[in-house]
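Only one protein chain is missing from this complex, and each of the others stays in its spot.
Presenting chain A:
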Amino acid sequence: MTLAHRALFTWFIVLVFLILLCLRLDPRTHWSWFVTFIPLWVFDGILIIYVVIKIIRKWRNLKRLKELLIYYQWYICGVLLKIASQLMICLRLEYPQWEISIFVTMIPIWILLSASIVYVFGRLNKIESW
């Protein structure tokens, strides 16, 4: 897939999610929060498939799996943390009687944001002129 296709696909997913979120926040619908997040679950599924395909394509060139997992550690951690963040938000909003602490809910998001900051900062250091 070219960058334009991937960008338009991501755009479509975000658009559908925002429409569902607006419908859920306005008192028009009473869907489960897990249903509202369906576009993001679909996106996560495709992200997982994308990462698996990338690993398998490299694995065919007789590289060791451990090396590949280390090579793609940012991708794998990012996808897993994104799924964990969404899951925690859905659980917190859907089941308020469970009284999940907001700090526990936020932990995956904080880790994801911190890791992203470190990653972008590392990339920024490599670029001489920005």
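Basically, contacts are C-beta pairs under 8 Å (C-beta built on N, C-alpha and C of every residue); 3 or more make two chains touch, one makes a residue touch a chain; residues count from 1.
Note that in this section contacts and distances are computed from a predicted model.
Colleague: Given the choices "Protein fuzzy homolog", "Cyclin-dependent kinase D-1", "Ciliogenesis and planar polarity effector 2" or "Transmembrane protein 203", state the protein name listed in UniProt for the chain not shown.
Modeller: "Transmembrane protein 203"
Colleague: Among A:42, A:69 or A:120, choose the residue that contacts the chain missing from this document, as touch is defined above.
Modeller: Missing-chain contact among the listed residues: A:120.
Colleague: If you put the missing chain back, which residues of chain A would it touch?
Modeller: Missing-chain contacts on chain A: residues 2-4, 6-8, 10-11, 14-15, 18, 21-23, 25-26, 46-47, 50, 101-103, 105-106, 109-110, 113-114, 116-117, 119-121, 123-124, 127, 130.
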